[in-house]
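Have a look at the structure below before the remarks.
Complex shown without one protein chain; remaining protein chains in place.
We just call them A, B, C and D in the order they show up, numbering each chain from 1.
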């Protein structure tokens, strides 16, 4: 059997782990071929890839959607071609109207930013800053749904009573990039403004902020820094005492689940149409459990 | 009598940064008159033409054409006002063919619809053949692009373009520089035809024989100034005289400041 | 006696697609000899030069230079072999100034280090002044870029470039086309100096007087073929004769197929 | 032929030796690439004798052609192809346009905002941008909006290029950055989805062929405009020698404004098809489309120096892209190699064209 896989992006740390999960599982099975393509963050390219898979006669398709609002057209394309489809990692917008031969294995994106920000809030309270604290927010690429969602999560959490002692000094984009985050942080530092926390949409930006702060001689014990993804770099930074919060998502598990669902759909077997995989909070207290997971 | 003057410049001046390429040129051209401009290389002849035809904007001075002061923004304005020019740089589009170049900017159309008017290729090709014949040039394939033409062929295309359309004033900047013996003779014929038709002409040329044959008057430029105005048809002026003015050996008294 | 021949072409031919620009040209030039090439516009003169100097690759035929068959890949090869050329298109870099253009490709350096050799601007400027004086041209500011020069000034820079360097053969394609009376005289002097120094020359020109004055022999091109080879120093040949060959009224018997 | 030879005693000219049209090279490259894929399909063991364009186990439909693949080959380049039509005329005029990708993003966002449906599966539209009153509008509204946005962006490009005389590369680079910013700002990065059915038909109608029909229709229209109208002639003339065009009396500045505006309109139309086909609009749509469009154009034989090229070439260039993309999936080429090979093929196609031209010029 041949399974076509369209990944949102290849050069993304987390999605790479997910992709490798699919690949390794398939390599271990007899007679299962996977063909993985890179949609390069382009929804239109992803739709075309699905059509190309259909033209090549694959048995099932796994899609890691570039954007979950674009899944209607993909569902339709696969349904028209009569090829089973499984969404992975991101919950499609049309989750409630998926046809019978489609399914999804995903996590709820709202959780990641919420877990991160709430933990930052708790840590600041524990440090005795409940009377008032200032934070900088680093956003991912503004056209990216995860960035928009996680930033909104930050706003939501900082709106609840328990955490509204935190005020956001400024929020800017560093486009997911460690380099841009370093420069952005240094620019913030050049204003001389005091602050207590940096909440970043991903770990790369959090690490960039940490590097900039360390270069300027700030004490990392005084500042709470949060990210998302639990990358190896982030875990190392946490072990070194620089990073305080990150959020783990079981990439390999999602990949395996998706492949399994796709194979079963292609054989006409029954599957659970909705599989949720929760995010997990990582802090210095439990970091050692995660170092071998991603 | 003023009615008689088609072009007049007063104190026309052009500086390029520190280079004073043209200074205080006072020049008149009567209707039907053919005037030659001569002078050393770099004396400011082409600069003079560029100021009149709006290729560049003058530093100061006035240009009066057909009785009215004019400020041409660009060469198209000048052409619309009735001045046809063969520039020294020819101004041809290298990747287009001969008819395209001849009719550039005033294409013949079969069906008018603003910029989307439909071209009449056949009519343009036919009229091109006629225009080229007048210059006597031989072009093996008029549908070949201009970049494939020899120096003289290009020059003939530029001349044909000017000669094809009626105008109130024709200006030619060294039209026969690259032409062969036969083609030069043909172009001189074109100029004589203009004379007979009473169309005025400014001819820039380094060729003494040609100028003596064709023109009524020679205006000499030196170091960016006019230094002589010689009525060759009525006075007894030789080539040696003209050369003396060009080189600076002589200057007319009324242009003493050019010395 | 064969030793005496600096350049020979045998059956040199160039087709551009369907255009037969040069056909079967057999040409010889002796050491110290000055030969003129004449012919109508588009007769194939510049094409002939381009084949010899490696600007283009010939369709067929041989070029024998200084006793050896040569296949120049590009004009630099030709120059290294000792052929200096003034091309009709001049080949100047518009955004560079006069000394830069004069020494393009053979800069004077203060310190040799491959491509990163350090330029000797002062020496180049000084030698430029000398070279320009020979052509008699006036350039207000030699540090100005070439794009700001008049047509004649550019041509003089190109000629000065060729005349500054010694060579086994000099080729000039219409060098005085854009030049004024004085500058033309100076360039003709340069050519006479070459003659006295025994350096051979191929001169393309449409100027009958010039050719008659300066050259030993005239080769006439017509429709891509050589149609006459006239020894003007030794035989009694007039301008009218030459024109007859150019126009096709006459053809030498040995070139009967060109008729 | 009397019309192609002139005057007494001209050079002999062999009119039969007609120049081989440049588009022919591109066509040969296209065929060569298809043939290579077909051969690989037969030769590579794991391909089990599959074919790119043909379908021998005719169980899917009646024809021997693999219609699904034929459709996707051209469908997937139709949207960028529409942009490439605009780029073709911009490049022929001696300019370049880096902004259409971003204009696509912006236009898609704005147009989609006016194409939303009020109810999705009976629930209110979760992605609503404006209030109820702005929903379920007739499909002409988003179409007009898209054209207006494209026109505006193109007009700004054109005015900048024509009247400030800054290089088109910079004017359109500025637009590229600014329009992408505006696309992100429009709904604060949120995607906009759930269009009305008629809107969805623009990019999905005619059993999915409608983007192809729109692309080919526009290509034919612009082929005609470039070859047979004054607009086309002036575009070539300006690209060939701008100074000469100006001295010949062409209103160069006004013409350039028109050229860039038309490119903007085509980008707007492309956005319309894209948003409709995907049933969504996102701020990140169209990233890098300009480079693909330029590559198609150049592969199709348009000279970046201006003055040369044709729409036919560009369409063939687009098809080469389509064949490559589908061919990779068909060969199951590892995604890691796809980009590397794509880069090489882009270069190879242009090298081939260049080489054929040089040979043609050198040939007797």
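Basically, contacts are C-beta pairs under 8 Å (C-beta built on N, C-alpha and C of every residue); 3 or more make two chains touch, one makes a residue touch a chain.
The model shown is predicted, which means the values in this text are computed figures rather than measured ones.
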Touching the hidden chain, out of A:108, A:172 or A:283, is A:172
Touching residue (missing chain; options C:8, C:40, C:100 or C:216): C:100
Would you mind spotting which of C:61, C:82, C:140 or C:248 touches the chain that isn't drawn? C:140
Name every residue on subunit C in touch with the hidden partner chain. 55, 74-76, 79-80, 85, 87, 89-96, 100-101, 104-107, 109, 113, 115-119, 125, 129, 132-133, 136-143, 161
Residues from subunit D at the interface with the omitted partner, ascending: 98, 160, 164-167, 169-171, 173-182, 184-185, 188-189, 291, 294-295, 298, 303-305, 336-344, 346-347, 350-351, 354-355, 358
Positions on subunit A where the hidden chain makes contact: 10-13, 15-16, 19-20, 38, 139, 142, 170-173, 177-179, 182-184, 186-192, 204, 207-208, 211, 215-216, 231-233, 235-236, 239-240, 291
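Please note the rule applied: only the chains that are shown with their structure count from here on.
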Between subunit A and subunit B, tell me the centre distance in angstrom, where each centre is the average of that chain's C-alpha atoms. 72
I'd like to verify one number: the distance from the centre of subunit A to the centre of subunit D, where each centre is the average of its C-alpha atoms, in whole angstrom. 33
Which parts of subunit C, given as residue numbers and ranges, touch two or more other chains? 16, 18-19, 40, 42-43, 247
Can you list the subunit D residues in contact with two or more other chains? 8-13, 15
